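Missing here: one protein chain of the complex. Every other protein chain is in place.
Entry: chain A
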Amino acid sequence: MGNFDLLMHGFAIAITPMHLMLMVGGVLMGLVVGVLPGLGAPNGVSLLIPLTFALDPTSAIILLSSMYWGALFGGSTTSILFNIPGEPSSVATTFDGYPMARSGQSTRALTLAFMSAGIGALIGVVVITLLAGWASKFAMRFGAPEYFAVYFLAFAAFIGMGSAAPMKTLVSLTTGLLLASVGMDTVTGEIRLTFGLNELLSGISFLVVVIGLFGIGELLSTVQEGLRFRGVASKIDLRDVLKTMAELPRYWATTIRSGLVGIWMGITPGGPTAASFMSYGIARQASRKGEPFGTGRPEGIVAPETADHSAGSCAMLPMLALGVPSSATAAVMMGGLMIWGLTPGPMLFATKPDFVWGLIASMYVSNLIGVILVLATVPMFAALLRIPFTIIGPMIVVICFVGGYTVSNSSFDLWLVLVFGLVGYLFTKLNYPLAPLVLAMVLGHKAENAFHQSMILSDGSLAIFFSNTLVASIMAIGIALLVLPKTLQLGSRLRRRVPVE
């Protein structure tokens, strides 16, 4: 049980007064970010990264990941109380959460959501604990071609498995790759794609892009909708909390099923949003007779929340072990890791066990803290949404721009935030997915380097990507993920003779 010893060692690192404080602080900040429109997990984490430069990497990642859990909890809170998903991944929670809250059972709805979220996260962390050692050993066998194949797999999975039109995903992905290649090329040392602009010499920071895309972009959508909050009373009654907890074991089948969906979508680059929708859909299909979904069915809350959180925590595994994040937030955190001077990938487990296992242990603790804190503070955070948008909106704008500025103290970045805000708004409105763009920006250099090195190894022959069983099977899975899902869909559509949309 090497993993178990390492985990215990991790707990020793995670449970110090300083780290517990960071967890509480991170979860609270995450709740604010999750509750407020325009601030979500990816750009909340981006905004925080410049402030973590003073911390050591272990403390920094504990702070960031705690913020992520907080944001996930916060997102569910607004979904249930206001019918406004604070996070894209909590959209599915609104379907049954809001109706249940409206019918006067808001405590029950919130408790169901938070408890299944906590259980989901726990399932995810247990999976990480069990697989971490194995995954890193597996990844030790990787050379440049294998790495490129893994990046290819990640990109392919986004295109094939994403809910958006494949060509739109491809546009988003390649745009990210191009943005990543601006500035100094690390392999050849040449200056690329700056078009004579000195500001672009050091490249475009993905943090600035994330803040623009997710922060300003989401705010613009909110403004367009003309924000009307129709909140439900949000007092938490402890007796109802306990009663709901006693009710939880009844949904064991839904919980297990959703946990599995979450694990799968978290490890492959499906991400929490896809996981929550998929899990909701499966729960609806599998449900026995009763009141229909969409009217406040408890399973309709348990399913998306469990999947959302187990996917969210499982997304950390490929990020740490392979250096391939499977959600936008994980991508941002990985970018943070690189800024702190750590290289995500199998070597991280060998060289920085304190960091890896401290993080994994902290995930157990901070999720527990998260469930307790969120139950205790829901009324307070729900009150944030009662602040008129004409005040809170501009404040969020200022926070986003200031956050963009602090990344590298450059006023050019302010304009970039503005431009990417518009891009984010347009892309969201037109169903271009944003996560692939972020992923490609973070992975762009690594993918290009891996490709470059493989090409040098093989003297320019693409056959190197099929030269041994390991790399060939990764490539084969990648190609299958790229081609199969949409082909199958098309096939079944043709069979049913439904016109293609």
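Note that a contact is a pair of C-beta atoms (placed from the backbone, for glycine too) under 8 Å apart; a residue touches a chain by one contact, two chains touch by 3 or more; residues count from 1.
FYI, contacts and distances are computed from a predicted model.
K.L.:
Choose one: "Tripartite tricarboxylate transporter TctB family protein", "Protocatechuate 3,4-dioxygenase subunit alpha", "Ferrous iron transport protein B" or "Pitrilysin family protein". The correct choice is the protein name in UniProt for the chain not shown.
P.N.:
Missing chain, per its UniProt entry: "Tripartite tricarboxylate transporter TctB family protein".
K.L.:
Determine which one of A:I236, A:L260 or A:M455 touches the chain that has been left out.
P.N.:
Per the contact definition at the top, the residue touching the missing chain is A:M455.
K.L.:
Decide which residue listed in A:G259, A:G370, A:G393 or A:P433 touches the omitted chain of the complex.
P.N.:
In the full complex, the listed residue that touches the missing chain is A:G393.
K.L.:
Touching the left-out chain: which of A:D185, A:E247 or A:D354?
P.N.:
Candidates A:D185, A:E247 or A:D354; residue touching the omitted chain: A:D185.
K.L.:
For the chain left off this view, which of A:M18, A:L130, A:M167 or A:L201 is in contact with it?
P.N.:
Considering the complete complex, A:M167 is the one touching the chain left out.
K.L.:
Name, in rising order, the residues on chain A that touch the hidden chain in the full complex.
P.N.:
Touch with the absent chain occurs at residues 50-51, 54, 165, 167-168, 170-171, 174-175, 177-178, 181, 185, 187-188, 190, 192-193, 195, 216, 219-220, 223-224, 226, 388, 390-391, 393-395, 397-398, 401-402, 405-406, 409, 411, 414-415, 418, 421-422, 426-427, 429-430, 432, 448, 451-452, 455-456, 460.
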